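The complex appears here without one of its protein chains, the remainder shown in place.
On to chain A.
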Amino acid sequence: MELIASQMTGFAYSLAQLIIDPITYLYLLPAVALGIIFGALPGLTATLAVTILTGFFGNKFPLEYSLIALIGAYVGAIYGGSYPSILVNIPGTAASAATAMDGYPLTKQGRGGEALGLTTTASFIGTLIGTFCLLVGVGLLLMISQSIASPEKALLALFGILVSGTLMSQDLVIKGWIAGLLGLGMAMVGLDPLLSEPRYTFGWAYLLSGFQVVPVLMGAFAIPQIISGLLEGTLISKVREIGRIIPNWRTIGQRMPTIARSGALGVGIGALPGVGEDVAGWVSYGIGKNLSKEKEKFGKGAIDGLLSSETANNAAIGGALIPLLVLGIPGSPPAAALLGALMINNVIPGPNIDPNLILHIVSILVMASATMFLMGLFTARAFIHVLKIPQSIFLPVVLALTTIGSFSVGGGINDLFLMVVVGIVSFALIEMKYPIAPLVIGVILGGLFDESFRRTLLISDGDLSGFFTRPAAAILLACNVLLILSQLPMVRQLFRRKIPVMAPGTGE
């Protein structure tokens, strides 16, 4: 309780500082608007929005301000994805794919505006739930982080790669793991973290510093999006009449149980390493359907379905930031981009992270969600016009932004070569239905795994017992083993009847 009280006072102070600083709004308003636009345009994702801004702000702007823009865009984009989902049945981002299930039927009934109002409110409440959990969760995690030493870090990193591979796969789980392993392999390139020996550099000096985060992010997240967007060239036809947007507050009040449950679910899923908003949206939708008394309405315009996915995907933002700030392990793909932004500004997330920075981030989240809420309720009609922009116009703009961003971080022209190669390989992988997020998570966590695994062995003189004699390590090891076992066909057969399968992309 004391922890909550002290966190709250610090947070109130930090929020007040942010509110009275006029420069805040200079970064916040355009960022949230940009986020909503990115979210609303099919083919542009939240990850892409945060990635591009990471490259744009680089280390040339003060971190306190660039974080406002990054987090503002993150919140805006996760929310903005609901517009095309609801209005034209094309999910703006994977995170709001489940939103289309019930959102579009509502639009067909002429209740599109009502649906938008509800998702706006749900997204707002979801973000606030996530923010509160972030505030408390970070405090709790910081208290136990003293017992997180090298063996635990190694196992956590491995768990992150595995769980992201498991949950992000569209068809075969093994594909997610393969993508994760590819990322792990990429993380091995460069000067090794312990002995500074060059590995897999083939005499190319640029590779000595390994695969840099920003070009990998740009290559893996942006390039394939642009290529496939240009190939498909989705054109959005007319948007239907939508009606009143301001929601009926009584409806919201009645649905509070759904909202609270979805928020909690979203936070939990967001906090899992490397698993973010898209999975949160689907799982919450699935659970909402299972628990609902009116199952038959789902898919035909159920308010509960709409709220389930939209609350959860926004709540996942706060959840995703918990492991990011305390352990340096991103909880979602956009959080991976945020980690890149922190790293190029020499902020190393971990137990010794500046507590004020955490409070600052929490305050930004609150401000961003409030901005998103107001923009959503009062300017939604303006954002809807964005849906009419053809991809052949905005994708080249995005490509230019991506290139500038990747170049400006400072690695020179080689960063661009790396970005293009990673991009083409990623596109090929995505075409073969390999999820790309585990690859990026692998690159980011692979270094941590390599370093902490070998350091554990260095300290114990090659003795593996460190991984199961320490209580925290033993628990994490068990999690890793169970996760792998749960995906083996034999074990699955055994439990088939007991565990409902809910992978993204399989929901109806």
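Simple rule for what comes next: a residue touches a chain if its C-beta (ideal position, glycine included) is under 8 Å from a C-beta of that chain, and two chains touch if they have at least 3 such contacts; residues count from 1.
Methods note: contacts and distances are computed from a predicted model.
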| item | value |
| --- | --- |
| Omitted chain (choose from "Cytochrome C oxidase subunit I", "Tripartite tricarboxylate transporter substrate binding protein", "Dynein regulation protein LC7" or "Gliding-motility protein MglA") - UniProt protein name | "Tripartite tricarboxylate transporter substrate binding protein" |
| Absent-chain contact - pick from A:143, A:348 or A:382 | A:348 |
| Hidden partner chain, touching residue among A:193, A:268, A:299 or A:355 | A:193 |
| Residue, one of A:90, A:208 or A:287, that touches the chain absent here | A:208 |
| Residue among A:109, A:147, A:392 or A:486 touching the omitted chain | A:147 |
| Those residues of chain A which, in the complete complex, touch the missing chain | 59, 63, 146-150, 191, 193-198, 205, 208-209, 212, 344-348, 350-352, 410-412, 451, 455, 458-459, 461 |
